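Apart from one protein chain that is not included, each protein chain of the complex appears where it belongs.
So, chain A:
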Amino acid sequence: MSNASAARTAERTSKRGLEILATDFGWHHAEREVPALQGLNVRIPAGQKVLLLGASGAGKSTLLHALAGVLEADERQISTGELRIQKQDAFARTFPVGLMQQDPETQIVQSRVGDDVAFGAENLGIAPEIIRARIPQVLKEVGLGDLDLGHRTQELSGGQKQRLALAGILAMNPGLMLLDEPTANIDPAGIEPLRDAVLAAAESTGATLIVVEHRLQAWAKHVDRVLVLAPGGGILHDLNPQALFDDEKIRRELAASGIWVPGFVPVTEPVGTSPGAQLLTAAEMQVSRSVRAVRTRPIDLELRASRALVVLGENGAGKSTLALTLGGLLEPASGTLEASAQLSQGQGSEPFSWRAGVLVGRIGTVFQEPEHQFVTQSVREELAFAPTRARLAGSQQDQFDSQAVERRVEELLERLGLTALADANPFTLSGGEKRRLSVATVLAASPDVLILDEPTFGQDANTWLELATILIEELRSGTSVVAVTHDADFARALEASALHLTREADNAGRRIAVQGPMLDAPLGRSWLTKINPLAKLGAVAAATLPLISTIDWVSACVIIGATLLALPLAGLSVGRFLRRSWPLIIAGALAAWGIALVGEDSGATLISLGILSISEGSVNAGIATGLRAMALAVPTVLLLSSTNPSDLGGALAQQLKVPHRFVLGALAGMRLLGLLVEEFTTLTLARRARGVGDLRSPIQRVKAKLGQVLALLVQALRRAGRLAVTMEAKGFGTGTRTWVRSATFTLRDAAVLTVGILLGSAAIGAALWAGTFNLVWT
């Protein structure tokens, strides 16, 4: 260990990259039939910039994870041969190594920009003052120098998140940076700034750089070497980057395995159709996510059979919202969206009013994330799902009989090359297979209009070609196709007309809005925000928890009164306080009602309801119970409106010595709350688009909701897995860590805690004095 830390110290002060040497290296994941990597022999000299390619399943990510030290050998996972970094075993993690994966959401760990940059360096035990000096420096290097350190990481765009992750990596001062498809999930506009930041970082630190990408355009000219992994193991090609431009044989070979070599566009057949009947017409239509969300400009458009339309525009212009509205999943905020008689076939003209079963046979929507739309346990059931639910217009009659459904399923399996996977669980397919399946599930009900959100995003060239081919066939058979896309080649292949959405002027430069509940809402600058979180927590606990012992109105009123008096300290007006606390007040009222109804009766009976009755005694008990419930709950509003959970976590770990792995793990998980809420909302829409929600019995409804919960858990677990890799790669949980934000406890904090204790005692004292004290445990 002392050796390791000595080496770390040496590394931190030097400015050079690390050398990598693999000798017959291999890795076998648990429960896989074949090894992910085997017989790998390669030497990468210090400071080299390498582009790492290979067909899907060739072990690119596995190699990066091994180098980052996040793979762990045990009885079921085996490594063979040797993998050395600067002559040390890579698994011993002697040197800090930076790793960036493709999902921007899980490359961020903390909820504030400054904290996130510091996270990895803190885990390495670097002195706080050194980290504090580095933070602004590395943020500037990645082009985020103008961000406030307290800026919420959730409000950054995907490209900015990746650059923030890079800043965090730089703060660790690694001699090796590993990037696993860093640009696959970000908008084209964000790709170049990110690439430039990566290259500048590699240049200034001298770090060795390994980038895995399948879109080579952005990187090919800027790397020293191209390595192509062979699917069976070992290195297939070791190339000069120039070969990606000049060597036709290599270009063809790479393109055939799905890699986007620079300048390559797969060849598709011409569509060659003429526009058919009008199907959907939008007039002066504005769209928005919710009643309170921003609306787009008014949109006019026509969708015709056999024609494709692509929707273009920058982030936040409302492209996806438009797609959801055209898909009958959101209601237009204003204006009209009208289905022609040919499309509606006897239904009303507004798609949003159609039941899910009616919708699936008319307008199909393919979501960006295929997993959001999977609703069954096998590929075959997945394809049969929509056609068995599709209903004929104006009736409960099935659109397809069971034989027709079966024929349709077999035909689609064949057409999409999924026959061999018919019984596989959809979630276990590869990325490209999932994408094809998600399109096929929607096509299964033969909709006349097909809407796709970013269908080619992050796809390899083979999947791209398959998608384009399917859609061209659909156009020829009379379907109207709408695609939200950044992909100009794709638009050309579909011979699509284009609709450009622009942002509302007053909407430009707006932060990315966060929907749903927030745990770390901005706090303002009230007096209480400056108090140690543990002191506040202790004060609220000391003031409220004694109330558990008694049910009386006096002690409750003391605490409610004190809370109201303390509102200015938290910077809350009475109005804002009521907006935050009304659910608590209603809950108190409900509790009062419950006791009044079923509590023990005494005194005069006021109302009699069969076996239940309300008496004077039970009403008084009810009021006391309701007030106590409110008194227990409302003081927490003071705490929450003035405390950032990260600060509370920091104080818990530093001052109460709660194990920091659990505190920081919990905080990292909590950062995903908003994202998961958004995902849950998306799942509701995505499942309606599949025909869920048009269910006949209550049991089917309950099953459908449980299915949605399960889908949410799958997404949550996937994110958790990636987040854990990020945290491990940032050295989390390996040794003693330092804290950039050190928690302090001053006299002022002590005073707040004391006031809390006094209030708790005063409340009980007042009840005893008034003679209303009423112990619950008797």
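To be clear about the criterion, a residue touches a chain if its C-beta (ideal position, glycine included) is under 8 Å from a C-beta of that chain, and two chains touch if they have at least 3 such contacts; residues count from 1.
Here is the rule we go by: contacts and distances are computed from a predicted model.
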Suppose you had to identify the omitted chain by its UniProt name; would it be "ABC transporter permease", "Phosphoribosylformylglycinamidine synthase subunit PurL", "ABC-2 type transport system ATP-binding protein" or "Cytochrome ubiquinol oxidase subunit I"?
"ABC transporter permease"
Looking at A:Glu82, A:Glu155 or A:Glu331, which makes contact with the chain not pictured?
A:Glu82
Please identify which residue in A:Gly232, A:Pro522 or A:Gly721 touches the non-displayed chain.
A:Gly721
Identify the residues of chain A touching the omitted chain, counting contacts across the whole complex.
30-31, 72-75, 79, 82-83, 89, 91, 377, 425, 427-428, 516-517, 519, 537, 540-541, 544-545, 548-549, 551, 580-581, 583-584, 587-588, 590-591, 593-595, 597-600, 612, 618, 621-622, 625, 629, 632-637, 640, 645, 661-662, 665-666, 668-670, 672-673, 676-677, 680, 706, 709-710, 712-714, 716-721, 723-725, 727-728, 732-733, 776-777
